[in-house]
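What you see is the complex with one protein chain gone and the rest in place.
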Amino acid sequence: MIGFLRSFASRPSTLIGLLVFLSVVVIALIADWLYPGSPFRMVARPNLPPLSTGYLMGTDMLGRDLTAALVHGSRVTLSIAILATLLTVAIGTIIGAISGYYGAIVDDTAMRVTEFFQAIPSFLFAIVLVAVVSPSRLSIVLAIAIVSWPSVARLVRAEVLTLRTRDFVRAARVGGLSDMRILFSHILPNAMSPLLVSASVVMATAILIESGISFLGLGDRNAVSWGYLIGTGRTAVRINWWLSALPGFAIFLTVWSLNLVGDGLSTWLDPRKTETGRHP
Amino acid sequence: MSSGRIQFLLGRLLKSILVLLAVVVLNFTILRLAPGDPALILAGEQGAADAAFVDQIRKDFGLDRSVPEQLAVYIKSLATFDLGLSFRERRPIATIIGERLPATLILTLTAFALSLLIGIPLGALAARRPHGMVDVALTTVSTAFFAMPLFWTGLLAIIFFSVWLNWLPSYGMMTVGAPLSGLAAFLDLVKHLALPASTLALFYISIYLRITRAAVLDVMGSDYVRTARAIGLPPTRIWREHILRNALLPVITFASLQAGHLIGGSIVIETVFAWPGIGRLAFDALLQRDYNLLLSVFFVSSVVVMAFNFLADALYVLVDPRIEAGASA
Partner (left out) sequence: MFLAHALARLSSALAVLCCLTSLALAQKSGGTLNLIVQPEPQTINLGINRLGPTSFVGSKIYEGLITFTPKLEPKPALAESWSISPDGLTYTFNLRKGVTWHDGKPFTSADALFSFQKFLPAVFFRSKLVLSEAESITAPDEHTIVFKLKAPFPGFMQIFEATGGTIMPAHLYEGVTDFRNAPANQQFIGTGPFKVGEWRRGSFVRLVKNDNYWDKGKPYLKEIYFHIIPDANSRSIAFETGKVDVLRAGDVENFDISRLASEPGVELTEAGWEFLQPIGYLHLNNRRKPFSDVRARQAVAHAIDRKFIIETIFGGFGREINGPFYSSKPYRDASAETKYEFDVEKAKKLLDEAGLKPGPGGIRAEVELVPLPYGEMWQRQAEYVREALGAVGIKANIASVDVAGWSQRLTTFNYDIGHNFLYTFGDASIGINQTYLSVKGDNTGTTGGNVHGYSNAEVDDILVKAAHENDPETRAKLYSRFQQIVTKELPLLWTHEMVFPTVFRKKVRNLTLTGLGTNENFADVWIDQ
């Protein structure tokens, strides 16, 4: 484990990214312990600026504690992002794998479907979906997954296309293993590394999409996410800048750390590029 | 051109039309599932209504027919390139989109050009010495811009450049109330374009920087570059003739994929900067349940993307003889 960390986090940027992301995860996990009770409670005078006694990051227009909201928000935001990522990767992997493995008409159909998603403006489509199903955490997760899976599917398809002609796959086929077995226990594990990298990007994008939806006023009103905080504070930037500045910063930090981790992952999983790529 | 190629292209065209049809049918259905009946909303805006009155509104707007019938009517009119009337404005949709499209194109194309012109060279620069100072600085900063929510970057830019420094206008596409023409009008446009275009560009620059960097590193590790190096070609020549040229291919592929999305505009940027483009139009149409208008935005943007794809395929067919056999691309 230590060895893994040492080699994976050898780049300072990856290390920083990893530390930041892990601390966000930890904060999300212990949110209830840090700030017990609902973050929606009105606990103090409204509009207290940051660094007020007892309210490190100030309060909002209703007198709710922004620190508590940010801490609880990390949980909601991360859960939306993680769920959306899992769903995206699951749909993308299944469709990409099947279309790459079977080819022919299956592949053709799947590619038409991804073309469909390439043809329509994805953020707009996500917003339409959220508005149609009516905004909630679930509909936001679904919308993000629906507009994000095609890129994962393309990636997996490409990997499967190259892997399916390899000897070990041929051997498995000759050995009479079922298609599903070959696909899921032989081919996909070998496509894991690019998938991991793309998952980190999907997750970062999911956080950004959620915040964008909230910015436009279509977020879920029953859960404090960072996007929600920006959504509620966005009209008052000139008065209570901290209400949208701090959640915006939290999003920025998290997405940034995810990208740094993603970069680190891709370098670590595919060292060829950097080993041989070093310019003399 | 041989019949095989023509056949291939025709098949491709047919498939594109099928995808377009799917875009229309699916979006039409999704929108009809949305809560909120446009006729009732219109009735509500009047302050009062009765059933007969609502029926009249339905009839006036063609909402009295069944959904499949409406869909059939809609597709039929699309086939003749008639986008129909907007529910809310009672004006031809083609006119409405025509009013907004130039603004979106100006914004997105500028941002697109900026991001290519800056992102690619920076990406190449970063790749020259991976993990060197320049690389670390460039990737870190670009990742940072990639991580900022767009509206956030936009707001920061407005507060800094418009409010504090008072250098650039914060909203709109032109100085309202100043009848400018010629060069003055153009400069006015450039001033208004500066903030929204660079905000959007900053986001895309980081993408192109990363793609270019990865592509260059990929090519640098390839056999022929190693060979070129082994036979002692001068580094600058290897760099120019082998690495850059080959690394640009994936970048251009990605850029052509992006091109279609330029039509959809950026709802967020258009909102923050009051840019009168398609994205904002579509968003307002969604909120007002102006189905025809929203569908048309999807349709138009899909047509453009499909046209790009088809064009790319056609070029591909012309240069790549292997397609002759009719293999699927």
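Read from first to last, the chains carry the letters A and B; within each, the first residue is number 1.
Methods note: contacts are C-beta pairs under 8 Å (C-beta built on N, C-alpha and C of every residue); 3 or more make two chains touch, one makes a residue touch a chain.
Bear in mind the structure is a predicted one, so any value in this text is a computation, not a measurement.
Within the complete assembly, B:Ile158 is the residue of B:Val19, B:Leu63 or B:Ile158 that touches the hidden chain. In the complete complex, the residue from B:Leu13, B:Val54, B:Leu71 or B:Leu248 that touches the missing chain is B:Val54. Among B:Lys15, B:Arg128, B:Arg210 or B:Arg289, the one in contact with the hidden chain is B:Arg289.
Taking the complete complex into account, residues 34-51, 53-54, 57, 60, 88-91, 96, 99-100, 103, 155, 158, 162-163, 166, 169-174, 176-177, 270-277, 280-281, 284, 286-289 of chain B touch the chain not shown.
Taking the complete complex into account, residues 40-42, 46-47, 61-63, 131, 134-136, 217-222, 232, 234-240 of chain A touch the chain not shown.
Note that only the chains that are shown with their structure count from here on.
On the chain B side of its complex with chain A, the touching residues are 15, 18-20, 22-23, 26-27, 30-31, 33-35, 127-131, 136, 139-140, 143-144, 146-152, 155, 159, 214, 217-218, 220-221, 226, 229, 235, 257, 260-261, 263-268, 271, 279, 282-283, 286-287, 294, 297-298, 301-302, 305-306, 309, 328.
Chain contact summary for the complex, chain A toward chain B: residues 11, 13, 107-108, 112, 115-116, 118-125, 127-129, 131-132, 134, 204, 208, 211-212, 215-216, 230, 234, 237, 244, 248, 251-253, 255-256, 258-260, 263, 272-280.
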